[in-house]
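Mind having a look at this structure? Questions to follow.
Removed from the display is one protein chain of the complex; every other protein chain stays in position.
Chain IDs A, B and C follow the sequence of writing; residue 1 opens each chain.
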Amino acid sequence: MFWLQQIFNGITQGSIYALMAIGYSIILGIIGLVTFVHGEVIMIGAFAGFFMVTFLKANFFLAVLAGFAASWLLGIIIERVCYRPFRSGPREIALIATIGLSILLRSLSQVTFGTEQKLMPDLLNSHFIPLGQIRITNIQLLIIFTVFILALLLHQFFYKTKTGIALRAVSMNKQAAALLGVHVNRTILLGNALGCALGGVSGVLLGIYYNSVHPVMGASVAMKAFTATVFGGIGSIPGAALGGILLGIFENLGVAIFSSGYRDIISFSILILILLIRPQGILGRKELER
Amino acid sequence: MASFKQKLVYFLSAIALLMFPWFIQNDYWLRVAIMIGLYIILASSLNLINGYTGQFNIGHAGFYCIGAYTAAILATRYHFSFWLLLPLSGIVAALFSILIGLATLRLKGIYFSMTTLGFSEIIRLTVLNWASLTRGPMGIPGIPLPELFGFHLASNRHFYYIVLALTGIMLFLSKRVISSRIGRAWIAIREDEDAARAMGVETFRYKLYNLIFGTFWAGVAGCFYAFFTSFISADSFTLDEGFSILAMVLVGGQGNLIGPVIGAASLTILPEIFRNMAQLRLVIFGAAILIMIYLRPQGLAGSSILSQKYHYPKIQRHSPPKHQGQQEVSP
Amino acid sequence: MTAILQTANLSKSFGGLHAVEAVNLEVERGHIHGIIGPNGAGKTTLFNLLTGTYTPSRGEIYFNGLSITRLSPERIARLGIARTFQNIKLFKYMSVLDNVKIGFHTQTETSFWDAFFHTSRFHRDERIAAQKGFEILTRVGLAKHADDLASNLPYGTQRKLEIARALATQPQLLLLDEPAAGMNPAETAELIDFIRKLNQEGLTIIIIEHDMKLIMNLCHRITVIHHGEKIFEGTPVEVQNHPGVIEAYLGKGRLNPSAV
Partner (left out) sequence: MSKKRLILALTIIFSIAGSVLAAPAGTVKIGLSAPITGNLAEYGENFKYSVLMAADKINANGGIRGRKLVVDIQDSKGDPKEAALIAQKFVQDQEILATIGEFSSTSSLAAAPIYERYGLVQLSPTASHPDFAKAGQYMFGIIGTQDAEGPFNAKYIAKKYLKLKSVAAIYVNNDWGLVTKDRFIEAARGEGIKVTSQQPFFETEKDFNAVLTKIRATNPEGIFIAAMYNEAALICRQIKKLGWNVKLMAPSSVFSEKLLEIGGEAVEGLATNTFFALTDPDPKVQVYINEFRKRAGRNPNLHAASAYDSALLLAEAIRKAGFNRKAIRDQLAQTKNFPGITGKITFTPVGDVVRKYKILVVENGQWVVKKDYTQ
């Protein structure tokens, strides 16, 4: 029962990671560059959900939508500010722009939203659903369900729609995609906005799951998104989802087996091991070399 | 070969830097100057790795941390002298880099970066958890003052000269290495690894040398920092610290020696100038970074040529996308 | 005459694709050996196998009678095989002279110690690199560009610099991958003379080229590759008259417009 409970907790946490990782993976694929502003994207999404809930008394669905929309917009801004001006320059320049924007956004939201942690009200009457001997809350189930639905929709989007296929083409090879008539600039903008919007949704879910939003919440969760992305494999949506869930499970089992102080050491060690044994990640494409 | 005018400039700068503590008479700005020196070593050593072989290390704080803790532990427990610990901390940091390098240098770009990132966090978390060695979150206080011929070096002025000497030695040796066969091999690896191998450059070995040389100085900087502040804790070696060192390199301009110097100086002074902005301080700092790279995407010193002729390509703003038709595939 | 380079059953496949299949190649010392074939025939893959960039799936490579099959590119370069690349791979943001200086990497031995203290060995190595590098640049007519950035050179000149850089490693065998691509007829003619001169000085050269005039003019022997397999080998005259070669080119040529 102890182990099952730990694994289930891991899956819930992991499904939020999975959503972050999918978003991060899309950005990484399409921009070809790690981003340091993703934590702030998640935070802004969480705050959008928070304002929706506290001021407009919105429900779960609208809160998620608000997070999606706010971070989508932020994604467009990020693309305009950090990526587009430096498209033809060395990649590192765009990276430093994301560091600068991250500092700017984080401190700006401390100034405007206040420095304190905010309470995210319970949107649903949280209660237990007994499942054998483990305890599951309805919120946990809702989160897993939401992430699952989103992942399915994304999969359909990427493989069935023209835009989705264009996105994949651009993240594989920009020149070739351009030759095939894909509007590369617009697709990059769209991909970055979509990746950010997913980050925003995961921010709202984080806020709901832990009942709190905080201007400085982004930094540590962004690290998790990053780790989960590498776990699963860059540029692979199912991989990122799997990586997120595995990371959640590893973390919880890590605490269960070792001391909780070693939890992040364990996940980072696994990260490095995976990089050494299978750099492309569990389900990643092999040819990606950057 | 340096011309007479260049030599004169070097000579005058050296005099100015040596006279600085007497000229300034202000311990606070002297301390800022010392921090600049420290960050010049850190940023320049990162630049050796990122700017000269094109590897992208984003976990430099990890090596800095190793140097600082090596010095702190050996100085407080075994009373090693500062002068011995300077190279020793560098060597320990470099040993870790060999470990990392042997495992990961064969990985391509972004995977190497991720490994360094993970490594940096592992080091910090290990420091926090291994309390019997590092005192964990308590940090290590009471690191003794360095001694020289029986004198205790206590004042900021002393530390200023130490860091000035270290920075000077570091930059001097870096310049000599870079303008030698080794440096050329590094730059060749950065420019095109396949071509470098075809020229007989043992890329793996030279990347490893590069990592060792770069991280050695991060370790030295860590040792200096430990003795300078006399108290260290894991809080000083977060990923954010690594990112800000990276920011110094990139804002200053990587791939030349003067860039990180200017980057370290400006990113250390800027927050001090904005001190009175209170809450808005970091907002302005973030904006300043963005503005600087907008104005000079190649870095503040991007176009100055010190030892190598190295330019970034001119960046074209708002280049219209080539919207090519489907039929244009074959000539 | 002895063979400087030999391959036995050399094969390379990527997944299911047989890029090079059981190629037996023999290059005589002192020859200029041409390799031709339609686009995608596996010529560049063959070069990549010979220089160690790819490891063969099967087969062996002998250089001066010694197996170099699984050696790394840098080891092979050290043994005396130099190459140029089809898609020019210069060190773009280094000066022209520095590009050539890299070629002396294997002939110099400056260590960290020498660099730190500018020992006599450092000075000797720098002198070798600078003097000989300049000599080579003079030979290819690039001396006046010595301080320019490599990326600022015109396309055809960049190809020359690549050859200069390869020559700096003092090779016994030089592999040229489409050296005339992007050159105008005058430059090509100049290149033909230059290659011939190098060969007369004793350098063995293998050359991949689509410019039939250059190939037929220069080569002692020609190997024709098609679909990764060697379909013919002979003198230029024999190749020109071989029906299989013509078919490989023209038959394919209608489907693949970019060949020849």
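Please note the rule applied: contacts are C-beta pairs under 8 Å (C-beta built on N, C-alpha and C of every residue); 3 or more make two chains touch, one makes a residue touch a chain.
Since this is a predicted model, take the numbers as computed values, not measurements.
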Partner chains on view for the chain not depicted: A, B
Interface residues of subunit B (partner: the chain not displayed): 9-10, 12-13, 16-17, 20, 23-29, 31-32, 35, 125, 128-129, 131, 136-139, 141, 154, 156, 229-231, 233, 235-236, 258, 261-262, 265, 269, 272-273, 275, 278-279, 281-282, 300-301, 304
Chain not shown, touching residues in subunit A: 2, 5-6, 9-10, 12-13, 107, 110, 114-117, 119, 122, 126, 128, 135, 137, 206, 210-212, 214, 216-217, 219-221, 251-252, 254-256, 259-261, 263-264
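Everything below uses one rule, namely that only the chains that are shown with their structure count from here on.
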Chain at the geometric heart of the assembly (C-alpha centres): B
Cα-centroid distance, subunit A relative to subunit B, in whole angstrom: 31
Inter-centroid spacing, subunit C versus subunit A (mean Cα positions, whole Å): 48
Multi-chain contact sites of subunit A, meaning residues that touch two or more partners: none
Two or more partner chains touched - positions in subunit C: none
Residues of subunit B that touch subunit C when the two form their complex: 173, 176-177, 180-185, 187-188, 191-192, 194-203, 209, 213, 255, 308-313, 330-331
Complex contacts: residues of subunit B adjacent to subunit A: 50, 56, 58, 103-104, 107-111, 113-115, 117-119, 121-122, 125-126, 128-129, 239-240, 243, 246-247, 250-251, 254, 279-283, 285-290, 293-294, 297-298, 312-313, 315-319, 321-326, 328-329
For the subunit A and subunit B complex, residues of the former touching the latter: 34, 36, 81, 84-90, 92-93, 95-97, 99-108, 110-111, 178-181, 183-185, 219, 223, 226-227, 230, 234, 259, 261-262, 264-265, 268-269, 271-272, 275-276, 279, 289-290
